[in-house]
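All protein chains of the complex are present and in place, except for one that has been dropped.
Right, chain A next:
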Amino acid sequence: MTALHDRIFTSVFPPPSEVDVPTPTATPILGSSGFGEPFGSQHTNASQPGTETGAAEQIKWDRAWHTATTFLSLRDEPINAEQDEETLKNKWIKAVEPETPRALAYLLSESSRGRQIRRGSNTDDLLRWYFEEVVLEHYVKHVLPSLIQILKKRQVPSALFEAGQQLHVVKTIYMHPLQNHVAQTLSNGGGTELARFETDLHGLFMHTLPQDKVVQNLSGFFEQQCSLILNGVGKNGMQDVVSSVPVVRQRTLKLMQMLQSVGLGGYQAQQILAEVMSDILTSHIKSTYAGVWTSPSNVVEQLRDWVENSFSRFVVEIISSMKSIDPSGTDEIIDVSHADVQRWQEMGVNKLGILRTDELFNAIVEWENGTQGAIEDLKRYVTTPSSRAYLTTTFSSAVSYRLLQPGASTTEILQVYISIIRAFTLLDPKGVLLDRVARPIRRYLRERDDTVTIVVGGLLADPEDESSASDVLMDLAVEMNKSTTTKGEDEADDGDIDYDDMKWMPDPVDAGPEFKKSKNSDVIGSLISLFESKDIFVKEFQNILGERLLKKEYDFDREIRVLELLKLRFGEAALQACEVMLRDILDSRRVDAFIHKDKELNLNDQYAPELHTRILSHLFWPSLHSESFFIPPEVESLQRRYSTGFESLKQTRKLTWLHALGQVTVSLDLEDRTINEEVQTWQASVIYAFQPSPSEDSSHPITRTLTDLVETLQMTDSLLHNALTFWIGKLVLKQTSTSPPTYTVLESLSDEDAAHPGTTSAAIAAAAETATSAAAPAVLSEHEVAQEKMEVYWQYVVGMLTNGGPMPLQQIVMMLKLTVTGGFPFGNEELKDYLEGKVRGGKLDFAGGVYRIKH
């Protein structure tokens, strides 16, 4: 059954081997065809010319076919291209049998009858058979795998040479019988047939070799050549180049020839060369100029010179060797003209620009002297709208990715922003680029709470003071000093109206129609204009100024200068309060001296403490701490006398003492030591409470409990604790018991205390540190002010809930927003927190989503 099946199948689809296997000479003629019986369907075709019987012709054809194919068949083994020519010849080139030429001639002749019979079948064209059955099979089976192996090794350039060599040998062997024996038998020397065969062969090579490997190897080769030429320039100048040129030329020529001969050169190689050229340019720029910033910069000139003298030299070498192999294809290969060189130079400058753009953020962050060079390079690049757009988008994304993150402190961001302003002012004096880049930064900075404080702090910082904390914006102080000297230029800045300005330039093309360079585009101006209204800035300035005026001794040169500068920018009116504050302080000195001269007041009693005042017009000052607490009677009587003196001097005015502000110089006489400290007033009051009262025995160290202290001092807990920690830190007090908390004066440093300086004093020092750093600032912070206001809003809430019944949070907020004059400054969350505090305090009930007053 299977046999039958097979037979039927083979009769319809004859197995290919039967067709291709050459008919042996000895094969007897089959009877069926011998009698002129129809030989398949071919019989009808064959019978047309009909001078001879098909059978005889068939035998003749088969014989000739057998002879020819035997001659043309190749050994079933790989070709070893490394063997020398003679060996290869002996092995691969067969001797010509006497009947072969005749057989070939018969088979290839257009007019031979056998061929006519077989026209249309796949055995009529001997050359096609040779290519498809012999060459293809041999190539795929033996040559291709080894070629792929070679190319995979990626040994530049040897792999390419090896592969080329092999292909060359293979091609020669494949072509040999055709060139030497087949060609003569064909009409007009077989030119067309040979060319067709060669094209087929090249196509085969081209499409079977892994493209990426070839490209890799080829570009590797080009790169190697170029590094041979170009690296020489760096070390020994042109001398090396000259000496290495012939080598390169020779090698390139050889490779090109080889590739050309096996069909891998030409257009493909040109394409690869173009890519390689671009790569070389990029890598050269990267390796030579990346991170190298000098000022003044001649990088662009260097680069142009390099392109002209080295890079194009190399390209010319390669192209000319490509050209020399293929003189016929001159139109395909481009000549290198001067315009090309110029275009390459432009490309180089562009690539440099891209490199510098990518570096720009780093350059700005690590601003140093050389950085200016990078900016100068970029200046040559940002001449087209597209390059400007590229610069701004790249830079902006770098900024938002690397700078505008919660991890960066506001000081850092401001620092970088200052550098950005400086850099971009150099880069583009018109300010268009800066405007674009700065927007996101400014928007971000506005969101940060501490921006104003830092900016104002920076303005008032002392640039000469090296020791000040790192979070002070020193740059701003430096800039502030600078801008005092360059003030005059600002006036002449709006030069667009100045028709005599010979250096006038139109705004860049990418400037928006509305674009106008803001007058405040210098560092300080930019930072001050960060905030929509100057009020925020002025208010913050007022706070910080108040702080400094109260803390510092009489030396306000810097504050006065900053104030004058700000007055120039904001106008006198806005800064009137600051002006008054400053005057208050200066006046205080005079008034103070005057009051002290008043003998009647007896202020200069040498046994009583000295009292000096700062007299503030409280309407012009920011909210100040007004906590009240017990003041030592000596001081209090001084204050009373002082007040009298002041009131007689300024009839209509009264003094209100702010106890929490001010400094006290305390001198403590202990048994074994004397301590002199400059302290806050409440700290002084606390230590004064340890003064022995007349009824107490002063021979024992004085001890006070916390409850006593609270009672006598009437001070808020936080202040009291702050003061106690401070004195413990100074080793003046000691906590002797925790329940109830009791503190004792350390009259003498006992051995025990001195013996364990490590454990106790370290902790104490830390405590003292926190105590001093926690020293309350004189001016109430915005938050504290808001908290004070919250008490007022609480009354609103009470009124609302008493009269309107229970309400949900949302409604309360809405009511507050509408009823509070001047608007309600808190959000839902803040109010919720506050109300929750009241719920805990038993003032409110919260149930079912509504708040209800507790009666």
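In the analysis below, a residue touches a chain if its C-beta (ideal position, glycine included) is under 8 Å from a C-beta of that chain, and two chains touch if they have at least 3 such contacts; residues count from 1.
The working rule: contacts and distances are computed from a predicted model.
**Q** I notice the complex is incomplete. Of the names "Probable cytosolic iron-sulfur protein assembly protein CIAO1 homolog", "Ribonuclease", "Ubiquitin-conjugating enzyme E2 2" or "RNA polymerase II-associated protein 3", which is the UniProt protein name for the chain that's not shown?
**A** "Ubiquitin-conjugating enzyme E2 2"
**Q** Going by the contact rule already stated, which one of A:367, A:796, A:826 or A:846 would touch the omitted chain in the full complex?
**A** A:796
**Q** Need a quick check: the contact residues on chain A for the chain that isn't drawn.
**A** That gives, for chain A, the contact residues 792, 795-796, 798-800, 802-806, 811, 814-815, 817-821, 852.
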